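Structure incoming, see below.
Note that one protein chain of the assembly has been removed; the remaining protein chains are unaltered in position.
A, B, C and D label the chains in the order they appear, each numbered from 1.
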């Protein structure tokens, strides 16, 4: 079990709580298999019903079933779903996603700066529900007219989370007219912002559609370096085969130096049995025992 | 009397209060007959005075009289009317509608994000008035530039309601240039958002003008599934005959799997006697004893 | 002295305070003669200095002198003037107008949503000044991009007023490109909004320029009905002769069923002696003893 | 020493504090010689460095030296400068200017609604610094899209000032496309707004560039009348000769009925010795003993 580097924004009185949450989130490996279940806001019902999607996915409980079937997975979703299904899935570690926006309306008006729930409300929920709520998640869009509000909101939320011994995971997406969202240098910039904001993990995009996968994974080290001691996990991306997913995840972990994967549609659009199989395979490579090593980025580059 | 699934956002100390409110709202059946009385804001006096509208509807007390005449109905309206007439209609269960907007001005400027009253104010009102205030109602428009504010406001309001043992009902309407408000897939998206927000019931549109009613009711299962453990009720829609209303409501309940109906204009634009007759008929089919069954959506689909 | 119907938003501990304020405001008749003195904000100095305006009107004390000369009048103005002149006019009942906007700048930018003073501040002012501050006044514009803020602000302000035993009077003006501000149906809509907001009185426009005054007064019953148990008072309108004012006020009271009049420019642009004469004549017809009767609107219509 | 008319917004417990501050501000004469030192925000360094400006003006201490050299002057500036120089100029009465904006950027975007410091912060500063902080100053622009915010902010600030025994001075400037900022009728409107807001003094523009100075001063009585019991002081305007300044100030005081003068650039752009000479001359005519008289405006007009 790797040593946990506790940020100084966690008070001494909450150190053990933070460690417990961190270990629950990462299956004591320091690495995340994050089941991202916030698409019911982000994509409404598009990701859950339609051709190519398992009929089981129509019901939100499908998400809970899958998460419960994958050892070591951390399930991230909004408070409402946890409030409704949590009592039947008490063993799961939960990350409460505290913002979100739908896919309706013009892009430039889209804004999800406000936190739906304060950290105090989440702490209260954790206390009364007795669920394993380990932390908060927030999607940060860099660029555009809502950036300032988002940065301020999330900085406060992360600090409040740490003050309460919770972990904080940021989804960071640079946006704007001239922004190439799959450019590694730009992604690295977003990862660096997460570091400045004291996030424990940052979830970023990964350029999956490249000719040379190994070269991409190598170049992606820029992102890991920029994030400093904030750990990087990659989004699962559009639907791919299980084999492809496992291959690229391995490359990310071993070449780039990521610390896990976030997976949403790629998981829940499959049937329960297929999803659990894929999830277990991913858990095996993510949560496998690692050799303890010092960061060697600077020397290796 | 069906078992009530209490959300984890209700603290143990408020469980019995929540159950009491839930039972008052649903006549102990788990199903709602919601008398929506918020049109004096939404449509000003257009729904209450004019050709084809009973002259009795000119006076807001008409709404209270009708609601009092229908056993098991839940009356939803703004605090002002309850404050003025409540002392004469003490047996009614009330749902306080906490936002609203008029029909004046350009659509893109319309915004009703702010909560007119905090949950604390409503709890105080309930305490001092000794009325059966069972919960709060909020209209959420998805899409457009006010979505972010609305989502944050309503998430907090629902959580505060549950913390106080009140139930929360969302009116959810997707909006925007390319949005087909009667598209079942889009409606399902809105229902899913309500689930993520921890609403107890979500009131959505229903595509009444279709060729094949049974097929529509069948397809509408997508909405019920997307809402998960949040129950779905349909709006009553434009004025239709009592016979039509009863027929479609039956289809919604038995085929789609809705848990009730919201009815406004279709009720109060009628004379007191006609309205009460229709309301009682609807109550009969909505509040009739149901066989207790497990959700079988996934299997049946 | 007519019975006062106390709204349930007034707590029991404040019932007698509310009754006292209500009686002071209405000279124990349940009807208002409201001296509207908020034009120094709304029209700057245009209403107070110029041709056709008594030179006495240049000084704001003119308003206090007139109000003091009319028995039973309620004087509505901003806190600043009350703070400066109140010690010399201690017998007057005061209504504190808590918002306002000037007549400068483009219409679409105009906004007076914010409350200048909180109800707490007004309660504190009442306590320390020992003046007869009976309540608050707020101008609500329906339609346009500030409607949402205004509705939320005023709902809270009215509730806070009632919690403190103060009365609340709304000025309600529908606005917008296609809005006919003198249309009775539209005015009725505004009156209904005031009822939903729990206002004690609503001040609305009246279509004075009509061919058949009695028919207009008859049609205006729609407004009274829409307001429910919130009482309606009409604005005094542009400058008219005393005779005209008295005639239309009588029609409003006896035919339409209004409960008083608001008068501003029509009063203070006259000399002190003329203004007091007109005010006393209006008081005579407004505050005259009425036969106690049950609301018969529904039956009479 | 003229009697001080204390506004009712000052609680009894703060009456003596208010009187003390009022007397310090006005050298016990009820009249103000206000040294306006807020141009480092309003005009950045344009007023302090360049041709025609004394080199001494480059350093902000120049302002303090001048103010200290003029008996009876009240020095208005932002908290930062007082915090830095106040310990060397302990005898000066200070008015803390609590808002401001620079001269950069397009006019329609300019906004200085927000209060930089709360009254509580200023009271705390006064207590810990032991300086003679007598009150607050705020610049209010009427018209335009920020009017609503400004009105609400300043109303609260003035009330808070009075609650703490501080005086409040408003800079009131009507603004907008069709606004003639030097029109006396418009200026009178602004003065009336200050009265409604409970300001102790209102600083307004004066039409200096007129053919007939005495007629202008006579017409300016409209402003004094509109302000009621709020006293009016005029801005010093663009740079003029000392002789001109003294002449027009006399006319304002004796003909119009103003209660003082605000002077900024006209003072500090001169050398220390010249500035002090002019200031002392102005103090002589402003702070000279006046015969106590009742307001005779209405009769004289």
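The criterion applied here is as follows: contacts are C-beta pairs under 8 Å (C-beta built on N, C-alpha and C of every residue); 3 or more make two chains touch, one makes a residue touch a chain.
Just so you know, these numbers come straight off a predicted model, no measurement behind them.
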| item | value |
| --- | --- |
| Residue among A:4, A:68 or A:155 touching the omitted chain | A:155 |
| Full-complex contact with the absent chain, from D:23, D:129, D:213 or D:280 | D:129 |
| Candidates A:42, A:109, A:198 or A:251 - the one touching the absent chain | A:198 |
| Hidden partner chain, touching residue among D:67, D:115, D:155 or D:263 | D:115 |
| Given D:11, D:30, D:72 or D:100, the one touching the chain that is not displayed | D:100 |
| Hidden partner interface residues of chain A, rising order | 5, 7-9, 11-12, 142-145, 147-149, 151-152, 155-156, 158-159, 162-163, 174-177, 179, 185-186, 188-190, 192-199, 222, 225-226, 228-230, 295, 297-298, 301 |
| Interface with the unshown chain - residue positions in chain D | 38, 40-41, 44-46, 48-50, 55-56, 58-61, 77-87, 99-102, 104-106, 109-118, 121, 124-125, 128-129, 131, 146 |
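Methods note: only the chains that are shown with their structure count from here on.
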| item | value |
| --- | --- |
| Co-neighbours of chain B and chain A - touch as defined | none |
| Per Cα centroids, the chain farthest from chain B | D |
| Angular offset of chain A relative to chain C [C-alpha, multiple of 5 degrees] | 145 |
| Same-residue or different-residue interface between chain B and chain C, half as cut-off | different |
| Distance from the mean Cα position of chain D to that of chain B, given in whole angstrom | 57 |
| Chain C and chain D, separation of their C-alpha mean positions in angstrom | 35 |
| Multi-chain contact sites of chain B, meaning residues that touch two or more partners | none |
| Graph class of chain-chain contacts, one of line, ring, star, complete, other | line |
| Pairs of chains in contact (touch as defined earlier), listed by label | A-B, B-C, C-D |
